[in-house]
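Heads up, one of the protein chains got dropped from this complex, but the rest are sitting where they should.
Labels run A, B and C following the written order; every chain starts at residue 1.
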Amino acid sequence: MKRVLFIIAIVLGACSSTPQRHFTDENDLREVQAVLKRDFHARGSATMARMESDAVQRACNLYDNAPPEELSKKLEAEQMAAIKFPDGSLMGDWKRGETIAQSGRGMQWNDGPKDVAGGSCYNCHQLALKEPSYGNIGPSLLGFGKLRGTSPEMQKYAYGRVYNSKAYSLCSQMPRLGHSGTLSEQQIKDVVAYLLDPQSPVNQ
Amino acid sequence: MAEPMKIRAVQKGDVTDVRVLMVHPMETGQRKDTSGNIVPTHFIQEVSVRLNGKSVLEGQISQAVSRNPVFSFRLKGAKVGDKIDIAWLDSKGERSQSDAVIA
Amino acid sequence: MRPFFLILLLLAVPPAFAQDSKKEIERYQRMIADSSPAELYELAGEAAWKKPQGPNKVSLERCDLGLGAGVVKGAYAQLPRYFKDADRVMDLETRLLHCMLTLQGRSREEATKRVYGNEDVASEMENLAAYIVGESRGAPMAAGDTHPKEKAAYALGKKLFFYRAGPWDFSCASCHGEKDKRIRMQDLPVLSSAAAGPSVATWPAYRVSSSQMKTMQWRLNDCYRQMRMPEPDFASDATIALALYLTVNGKGEPYRGPGTKR
Partner (left out) sequence: MNSLRRSTLQFAAALTAGLLLPLRALAAWNKDAFGAKTAADALKGLGVGASAESKDIVIDAPQIAENGAVVPIEITSNLTNTKSIVVVIEKNPFPLTAKFDFGEGALPYVKVNVKMGESSFVRVLAEAGGKFYSASKEVKVTIGGCGG
């Protein structure tokens, strides 16, 4: 019991004196952005347009990834509204989905126009048990479809999460794979199948 | 004539620890160079270690030995001041030979 | 990112598998460090340091890396730092470039034509870095953190570290900001803390996966590539500020490079 009290004490301590934020105000953000624009240059597909920051990035930067509640809700709703959900089934081919989940390519300056982009999923998530080399920045998705089923609502949730994770959790570290143009509609459907399809190794 | 090897031979009690660093690409024939064409196979096949001119170890190796090979061997019955020379021959017939004195 | 106190309450303990595989990977890292060709680059770097070059046909042996002209022993462990002659904070590669321009009379364009080598031929900068850092082995790292410009560079480095940008909204902290995180099997040190020590103490490093000796400038360059950002300018203030931020965070760690990594 003593140990639990001790932990709660730390937690309260940490909350009361909120740590000094990394960026004081919008001007601070602009100064850092100016340094990036001065000291970087375009290369391959990575153009300097990528230095522009949108409302989501500004909010997450300014508030150390924990913006006030109503700002988060507002921006999440805007992001959700921008997701184009295809009609009909959102489950594609889980075999292609596995290749996408394994591949870390896409959007880098050394990715050529002919290179097929991947989702880098295994970098951060566990998915199929047979792949021991997985990251843990994101939660484990082992047995995702077995646990949650393949209802249209679940397909839409999975599709939306992959398309734009910030629509669900504004400052999530998961890239906006659809919103950023990394993965195509079909590729996202294939990833959804990899997550939900009972045949997929994720659900074995 | 290929780059010389880096040999370190140190006497420890009655055993001599020999470590040799060789400069060689050890191409497997599966690698593509920066402009995208396959680099043909090219690797060390034979290695010979001699103590004072007498062969003590003969090795045959494949392209599965890593690039810039690093070997460690142990000799017995040698002493500080003895001479070790190591030679290799690769799949293109290139050779290299270096020697060192046991410290 | 869940608020701070929730993480504390969860006190997640990594599952057993990840625990002993972490131990096994550390064993692998020790084994490849034992039998590494890194030494070959240190030798080549020593030769490059002494080789007269440029219009002035002068070697780099009079280059002041911070401890006096030509002093190499222990110099890297005190970089990056402020240099009065250039009125600028510089890391090792920036300082070497400075000496190439001022002592050897070389043009910036020529000296930076090929700063990153390949597995067949390392770059001059990579060989030089391997030699110079090797001469700081054992010295506790002590990058400059007292001069106003050093403090400003640290502050800028810290802001760059936490600034999320680019199509994937990543900052350095996205991967290097939280304990016990991995990308696949690759452990991610929290570089915004003292845990940066072992990392900055082993870069530059021979990368077995590419059979190349890689420098700190390359390390930052390649991280930005994988963050899907445009390319940082070689030896720019942004890269120096980041290098200084990481090295000051790891202050006191005994330097033990050039390292050998996967």
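Everything below uses one rule, namely that a residue touches a chain if its C-beta (ideal position, glycine included) is under 8 Å from a C-beta of that chain, and two chains touch if they have at least 3 such contacts.
Computed from a predicted structure; not experimentally measured.
Trainee: Which of the chains on display does the removed chain touch in the whole complex?
Mentor: Per the touch rule above, the missing chain touches A, B, C.
Trainee: Just one of C:S59, C:Q78, C:T112 or C:N127 touches the chain that is missing; which is it?
Mentor: C:N127
Trainee: Go through chain B and note every residue touching the omitted chain.
Mentor: These residues touch the chain not displayed: 3-6, 15, 23, 28, 45-51, 53-67, 69-78, 83, 85, 87, 89, 95, 97-100.
Trainee: Tell me where the left-out chain touches chain C, residue by residue.
Mentor: Residues in contact with the chain left out: 21, 24-25, 27-29, 31-32, 34-35, 40-41, 43-44, 46-48, 50, 121-122, 127, 183-186, 208-209, 211, 225-226, 262.
Trainee: Provide the residue numbers of chain A that touch the chain removed from this figure.
Mentor: Contact residues on chain A toward the absent chain are 102-106, 108, 118, 120, 122-123, 132-133.
Note that in this section only the chains that are shown with their structure count from here on.
Trainee: Graph of touching chains, which shape: line, ring, star, complete, other?
Mentor: Contact pattern: an open line, chains touching in sequence.
Trainee: Considering only mean CA positions as chain centres, point out the chain farthest from chain B.
Mentor: In terms of C-alpha centroids, the chain at the greatest distance from chain B is A.
Trainee: So which chain ends up closest to the centre of the protein, judged by Cα positions averaged per chain?
Mentor: Nearest to the common C-alpha centre lies chain C.
Trainee: Would you kindly tell me how far, in whole Å, the mean C-alpha position of chain B lies from that of chain A?
Mentor: Result: the chain centres lie 49 Å from each other.
Trainee: For chain A versus chain C, what separation do you get between their C-alpha means, in angstrom?
Mentor: Spacing between the chain centres: roughly 28 Å.
Trainee: Counting only Cα atoms for the centres, state how far chain B is from chain C in Å.
Mentor: Spacing between the chain centres: roughly 31 Å.
Trainee: By the touch rule stated above, which residues of chain A touch at least two different other chains?
Mentor: None at all.
Trainee: Of all the residues in chain B, which ones touch at least 2 other chains?
Mentor: none
Trainee: Per the contact definition, I'd like the list of chain C residues that touch chain B in the complex.
Mentor: Touch residues, chain C against chain B: 35-37, 39-40, 43, 118-120, 208, 211.
Trainee: Tell me, which parts of chain A touch chain C in their complex?
Mentor: Going through chain A, the ones touching chain C are 7, 10-11, 14-15, 22-23, 28-29, 32-33, 35-36, 38-43, 46-48, 50-51, 53, 56-57, 60-61, 64-66, 104, 107-110, 122-124, 132-137, 166, 171-173, 175-176, 180-182.
Trainee: So in the complex, which bits of chain C are touching chain A?
Mentor: Listed in rising order, the residues of chain C that touch chain A are 1, 3-5, 8-9, 11, 14, 17-18, 21, 156, 158-160, 162-171, 174-175, 178, 180-186, 188, 224-226, 228-233, 236-239.
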